[in-house]
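With one protein chain withheld, the remaining protein chains of the complex are depicted in position.
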Amino acid sequence: MKSEELTETDRTDEADFVFKPVRPVQSEGQAPCQLNCPCSTNIRDWIAPIAQREHTGASLREAYEEAWTRIVDHNPFPAVMGRICPHPCESGCNRIGKDGNVSVSALERFLGDWALEQKLRLPRLDRESRDESVAVVGAGPAGLSYAYQMARRGYRVKVFDWHPEAGGMLRYGVPKYRLPRSVLDAEIARITELGVELCLGVRIGTDLSLEELKADHQLLFLGLGTQQGRLMNIPGENGASVWVGTDFLERYNEGHALSLGEHLVVIGGGNTAIDVARTGRRSGARVTVLYRRQLEEMPAIDSEIRHAREEGVDFEDLATPLEISRDASGALRGLTVQRLHPGKQDDDGRHVPQAIPGDTYYLDASAVVIAISQVTDWTGLEDAESMAGAETTRQPDSRLTLGGDVLRLGIASQAIAEGRKCAEQARGEPPNSLLADKTLPTVKVDHYAGADSVNLTEALPDERLLSPDLETSHTISENEFLAEVQRCLSCGSCLGCYQCWMYCNAGSFTPLEQGGPGQYFSFDSDLCEGCGKCIELCPCGYLSPK
Amino acid sequence: MHDTKDASTKPGEQGHEKVEEEAVRILTDPGSWAKHGSGTDEEGPRSETNGDSDNWKLQPGNRVAVIGGGPAGSLFSQFLLKTMAHLDIDIDVEIYEPRDFNFCGPAGCNHCGGVVSESLIQILGTEGVVLPEEVVQRGIDSYVMHMDVGSVRIETPLQEKRIAAVYRGNGPRQSEPASIAGFDHHLISLARSAGAKVRQQMVTEVDLDEGRPRITCADGHRQTYDLLVVASGVNSALLGLIEKSGLEFKAPTAVKSFVAEFKLGAATIERSFGTSMHVFLLDIPRLQFAALIPKGEYLTLVMLGDDVDQELVESFLNAPEVRSCFPGNRPPDNACQCFPRLNLSHVRRPFADRVVFIGDSGVARLYKDGIGSAYRTAKAAANCVALHGISARDFHYHYWPACKKIAIDNLLGRCVFGFCHLLQKLRFARRSVMRMTVIEQRTEGAIPHMSSVLWDVFTGSAPYREVLFRTLHPFFLGRLIWNLLAANAWKSGRRNRELSTP
Partner (left out) sequence: MSDLLGRNYQPGEDIVTEGEVGDCMYVIQQGSAEVIRTEDGVATVVDTMVAGDLFGEMAILEHTVRSSTVRAVDPVRALTIDRKTFLRRIQEDPSLALSILDVMCRRVRNLDTTIAHLKHQLAELSANPEGGSPDGSPGENAP
């Protein structure tokens, strides 16, 4: 700031000097983590009961239960999501610039595991049961989330899936080293305990028609994923030893042995590609990932890419296959690879790679997995296909709703959110995830004592390759959990720090008898002297200038 | 520039009589002080029944908690640790200060005008505390007294800057923290380098744990100490908590003052205010005293009076004498402002077994030099703890006298400010004071009777006793009466106006 020099002639103001008070207003601000969460989980507010248990006098167990109950209000899979979600919430954390974001994933995972250990049951919202019955097609994250939200509102819910087991992509897409099946089974079992009936091995459209479902049920939800991988349309891709990513993972996760030979080449840069590559390493093959853009543009989760590297996966960026070559017997021999240069940035800031004419090379390979994109399999559900592109997922005159990856390919968290939103819409409730009108608070990060982020531990790469299903990362200890919980800044929500009360000369703040996370003090504006100290002292931004 | 006591000090009204009554009682019967505090009679037995005196001395490894990291707390910690090091006794001193004085604005500020008095600067110099360049926002060497009858500059007798204008935090709201260091930050750093541990935690409960003071913080941290030193000032809710804690303690009555910092820019301040503090003696109801203090890029306004409020602030800042000091004839609209409390009465008994109250939490000098009294109580308490002991009896005999001295001087100070108030009310008196000062300042070699009295009143560098006795000197009175006559004769009235120079 340049010092503004005033000269005597600059300004001669005959108006009277008027005292300008600076007064606070107590208002809850929007926590950036929640804003960044596709599932709109109110992370700050589930951390608060634990972090502030000193104030509320709650026991550790009560605080854990309260926190867990708040999570499952949005998402019935904390133990699962604590493991597999890339946690975009963390990238919004106000603590990043200070000493690293709060490790929400580690916290969620610890609480999820704790609840499983304690065998906590999912809470119902309505005691009464309703007569309407609900059919859900697809037992993936979207379908199960919808089923859960409807069941806890008293509906009778049936979930249909053609797979022999429930879980959708969580079971048939995510490798076991990222998500042990015991965790998934336990969290699904909790949903069926609410009364949700699973009808597995039933393919809608062939075993049972959509019309039949409509006849039997009052509400219908299609929670469809994108299981069908896309090929690249290059010579040689149809034949033995070439798979699309989703098929490859599904077979592997179902326990089928796949013969990969010596060198597996994976094409793509998303999470499916990385899952395939790491799975390939566990089968003993050498693995190379070909990606057409630059490495730093890979959409896969950073820690997954790091794990893949640790396990010996090679990456070649700015490369795309032109042709898959086979010998006379049809056995796969290798690929001709085109080198690319990054190209110009498009409107989204992503580079559009361009081929470098004449710059190709040959790569030996014994197997190829194409994991570039995936789409929904509409077989038997053609009637509903037209809805996918529609503005609203629920037609006004229809009892049919659509949700899941089918709407837009995303992470599981998003699918869970779709399921919940559809359930809320079906009930005509205001969306639980509503973030309307709340502003991002000015958080004074410097006001908080420094504390290092929890040190996340992982199994060694050698151990991981030796036992393919060994979980890569570990759940943090309770002490680590309690320390990490304290790092939450409680952005925009009163955390009971007492600063306003301690330093208000006028005594405008009074501790509330029933104070708790979100509000600990009442404010009397009649007493306020307008000095604004409280606003500057308030670390979380709960107090802001009027 | 910290301490106002006013509500009960309406000179000429019944508050004034009470003060005089009390003064007479204290001066004639110092022993009455001992009887005054609640439970002082048990002081002796209380400690003696507790057995051997070693119990009441700090032992190696003992823990001392200091609540508040302002000047009193920081200086106490520093002095205690130094003396204990001389005695080869290793103790732990922990200062609880939830705020970081590196923050700009109120969050890092200890809310006062930020004037370090002439006498304190000298004593700190002797103690080896040198205020670095970045702490001193401006050295002050003169005062300009503004009255409706004119203005006069009072120069320091020495042509030397011995008053420091400092920030109590890291500068006002929106200031650039780069080159500024707060006074309190400097002192707490000195305490830290003397070995004190600073805990950035807020104390929300104080109680006794088997006779030892125990502290509980907002974050649940709880610790028992061998000695508790309360140096929290009167600007937090802490003293209220201690009142409820079961310790026999009654918080001092506090009164509102007003402090604001206006951003004017260094060059404007240099040009308009220079290295002078500007003092106003204006006939505005409820206003006792107001001063403008130049500091770096900012100008600090301090108002003391009878429950200073928004209305009084506005009527002061709209007074023509005040407006004319500002460029453009008007103070800027936006300021970093607050109404800090000043303690109006001393604590009757600022100690108990293992507990002592220092700084404003105990006793502070009337109106002026609050940091100076923080230093004096801190030093006295540190000496008492290190050399005598930590029982109520020890504090009574070795700490209380220092407080009593300040308290008695404050009573005399009330008389001094009573005169000042009278001056503000009576135009003819103002004229004569103005005339006397102007002539003294104009005449080389003149004995500065009035100037030195005003200097000492405004700077707080001499005890009020001394100031009062000087005004009672027959020579002073003689000059004053002469000027009273001269200034109010119609001809010299004009001369007086000619003499008045800002």
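All chains are identified by letter, namely A and B, in their written order; residue positions are counted from 1 within each chain.
The rule is short, and it goes like this: a residue touches a chain if its C-beta (ideal position, glycine included) is under 8 Å from a C-beta of that chain, and two chains touch if they have at least 3 such contacts.
Keep in mind that what you see is a predicted model, and the values were worked out from it rather than measured.
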{"item": "Displayed chains contacted by the hidden chain, counting the whole assembly", "value": "B"}
{"item": "Per the touch definition above, residue among B:R168, B:K379 or B:R435 touching the missing chain", "value": "B:K379"}
{"item": "Selected from B:I91, B:A107 or B:I121 as touching the chain missing from the view", "value": "B:I121"}
{"item": "Sole contact to the chain not displayed, among B:R271, B:K405 or B:R427", "value": "B:K405"}
{"item": "Positions on subunit B where the hidden chain makes contact", "value": "83, 118-119, 121-123, 125-128, 130-131, 133, 136-139, 158-162, 164, 275, 376, 379-380, 383, 402, 405, 461"}
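Keep in mind that, in the parts below, only the chains that are shown with their structure count from here on.
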{"item": "Separation of mean Cα positions, subunit B and subunit A [Å, integer]", "value": "57"}
{"item": "In the complex with subunit A, residue positions of subunit B that touch it", "value": "98-100, 103, 105-107, 173-174, 176, 200, 202, 204, 218-220, 235-238, 256, 263-268, 297, 309-310, 313-314, 317-318, 323, 327-331, 333-334, 337-341"}
{"item": "Touching residues (chain side subunit A, partner subunit B) in the complex", "value": "1, 3-8, 10-21, 54, 444, 446-447, 449, 496-499, 501-507, 529-533, 536-537"}
